[in-house]
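With one protein chain held back, the other chains of the complex are shown just where they sit.
Should a chain be cited, it is by its letter among A and B, assigned in written order, with residues numbered from 1 in that chain.
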Amino acid sequence: MQNVQVWGETLRLLVEMAATAAFALSGIMEAARKRLDAVGVCVVGFLAAFGGGTLRDLLLDQRPFFWVRHVEMLWGVLALCVLAMLFLRTRHFALTERAIQWPDALGLGLFAATGVHQALLLELPALVAVLMGLITGVFGGVLRDVVCNQIPAAFHDHRPYAVCAFAGGWVYVGLWQADAPGWVALVSCVGVTAGLRALSLWRNWQLPAWKT
Amino acid sequence: MQNVQVWGETLRLLVEMAATAAFALSGIMEAARKRLDAVGVCVVGFLAAFGGGTLRDLLLDQRPFFWVRHVEMLWGVLALCVLAMLFLRTRHFALTERAIQWPDALGLGLFAATGVHQALLLELPALVAVLMGLITGVFGGVLRDVVCNQIPAAFHDHRPYAVCAFAGGWVYVGLWQADAPGWVALVSCVGVTAGLRALSLWRNWQLPAWKT
Partner (left out) sequence: MQNVQVWGETLRLLVEMAATAAFALSGIMEAARKRLDAVGVCVVGFLAAFGGGTLRDLLLDQRPFFWVRHVEMLWGVLALCVLAMLFLRTRHFALTERAIQWPDALGLGLFAATGVHQALLLELPALVAVLMGLITGVFGGVLRDVVCNQIPAAFHDHRPYAVCAFAGGWVYVGLWQADAPGWVALVSCVGVTAGLRALSLWRNWQLPAWKT
């Protein structure tokens, strides 16, 4: 039984690291497209990777930040930025974007779950908890796009992204209130979020647009 | 006497709800103009409605946020976003914009007063209190415009807006320091802010521009 728990914890860590790397890469590629310099590439990579979680901790008044407790993640993203500057070329972008879709979808689910979890621990209302999960998963990308001077992709590319985290967040809240074990809620939230995201990419679902 | 107080409280609540709806609608219409998808419309509506107050609470280190204590406001704005997506059309925008000018002006005054009030309770200096009022009233719109990738209208449309809240804030500070009853300070601040705003719209006042 304990063996299973260790395995679960290791798996969670692997997903978290892969997701952080995927988020950072999305920032790095956006910065490269905008022809930013080395400092800009690093900053936008950091914003994309840590922006959502930092905003969550700021809103929930949690200190220290998760990247202060796990400073090795900062070093990892810094190394990733340097490696990307050295080896990643524009012609690799399309391939990289396809490759990071899956860790990104898993990370969206995982980050949403951690946001919902922290808000529920603070006994915040259900809707607020779901919004915190959404902010954790989505606002890294929003900050990345705001700094790169464009409208956030999550708000206008018509592909479900935040909506998946929203649905996954309600799953987490429901299971929490039904006193399900923590890992069931976590796995269900990640599964629903990533599953919906994968389905929407596969079936090319479109969010409703404004009717003029 | 108690009757009057209940009436006053109800009136205050009505103004606050109308103002929040007006702020949210300004965000929704801006998002629609930028052709954002359903998620973008909701997020920009939320930012416009709750951004200023959230920034105030963040800067003053007040928790829980006002929308955690009044979670029904979150549901209300969410419902407003959905209704707007279903029924509001581009051809209604000019009319809606004229209709929300008055709750918007009242809300600017009311939000500025709450910002000033909270800062004074924390015994912050007068200028800081006035700035907090200004931030509460104006920064929802600023965040809305930043996310929609344009220069905030409050900073370049040359129509007095933040300046009205600035003046109203000083009125509140002055009456507070003269130990006037709370409702007198509140009503005066709202009256001066909304009055100045109405006057400036009516007489088409222009803020001074940069002289080249």
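Operating definition for what follows: a contact is a pair of C-beta atoms (placed from the backbone, for glycine too) under 8 Å apart; a residue touches a chain by one contact, two chains touch by 3 or more.
Quick caveat: nothing in here was measured; it's all calculated off a predicted structure.
Visitor: Pick out which of B:Met73, B:Leu131 or B:Ala194 touches the chain that's been left out of the picture.
Guide: In the full complex, the listed residue that touches the missing chain is B:Leu131.
Visitor: For the chain not shown, which residue from A:Leu14, A:Val71 or A:Ala94 touches it across the whole complex?
Guide: A:Val71
Visitor: For chain B, enumerate the residues touching the unshown chain of the complex.
Guide: Touch set of chain B with respect to the missing chain: 58-59, 61, 124-125, 127-128, 131, 142, 146, 149-152, 154-158, 160-163, 207-212.
Visitor: For chain A, enumerate the residues touching the unshown chain of the complex.
Guide: The list for chain A reads 31-32, 34-41, 43-44, 54, 58, 61, 63-65, 67-68, 71, 74-75, 85, 89-90, 146-149.
Keep this in mind: only the chains that are shown with their structure count from here on.
Visitor: Working from the CA atoms, figure out how many degrees chain A turns to land on chain B, in steps of 5.
Guide: Best-fit rotation on C-alpha atoms: 120 degrees.
Visitor: Express in whole angstrom the distance between the two chain centres, defined as the mean CA positions of chain A and chain B.
Guide: 31
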